[in-house]
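Below you will find the structure I want to go over with you.
A protein chain is absent from this complex, but the other protein chains hold their places.
Moving on, here comes chain A:
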Amino acid sequence: MGITDLFSDFLSSLTFTEAHAEAPSEEKNESSEESNDEGKDDEDKEDDAGGDQGEEEEEEEEEEEPEDVKPKLEEECANSKQCAPFKHHFDECVERVTEASEHADGKKGPHEDCVEEFFHLAHCANQCAAPKLWAQLK
């Protein structure tokens, strides 16, 4: 968002721009071209098989493709130096609580959970991952 954007926004707010609600008339041509292209792709990929099978394969490929980067980024951040103290506390808490729950048959101590430690770690990791995530989203 540079200063040039400010001026272009400024200009567009002064001049009258028309928003078109109607679909552009060229759409039909484009769609027919696209369908032609798709047909060609199918033929290139599989000469023997029918068009349906080709389409199915394409769909499968598409389904495999998208993978969210958010968990990955957050894990990297959680393991980074920045969040090391929070990670340390959380891991220690998990160890303590799981141990306590395993040996809790006879004893009646106060119930402990790691929600607070988890919050601190998640807050740190999310804050670190937020700008990186936004750079990759559309």
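The criterion applied here is as follows: a residue touches a chain if its C-beta (ideal position, glycine included) is under 8 Å from a C-beta of that chain, and two chains touch if they have at least 3 such contacts; residues count from 1.
Keep this in mind: contacts and distances are computed from a predicted model.
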item: Complex member absent from the view - protein name from UniProt, among "quinol--cytochrome-c reductase", "Dynactin subunit 4", "SUMO-activating enzyme subunit" or "Gem-associated protein 6"; value: "quinol--cytochrome-c reductase"
item: Positions on chain A contacted by the hidden chain, ascending; value: 1, 5-6, 9-10, 13-14, 19-23, 62-70, 90, 93-94, 97-98, 101, 111-119, 122-123, 126-127, 130-131, 133-134, 137-138
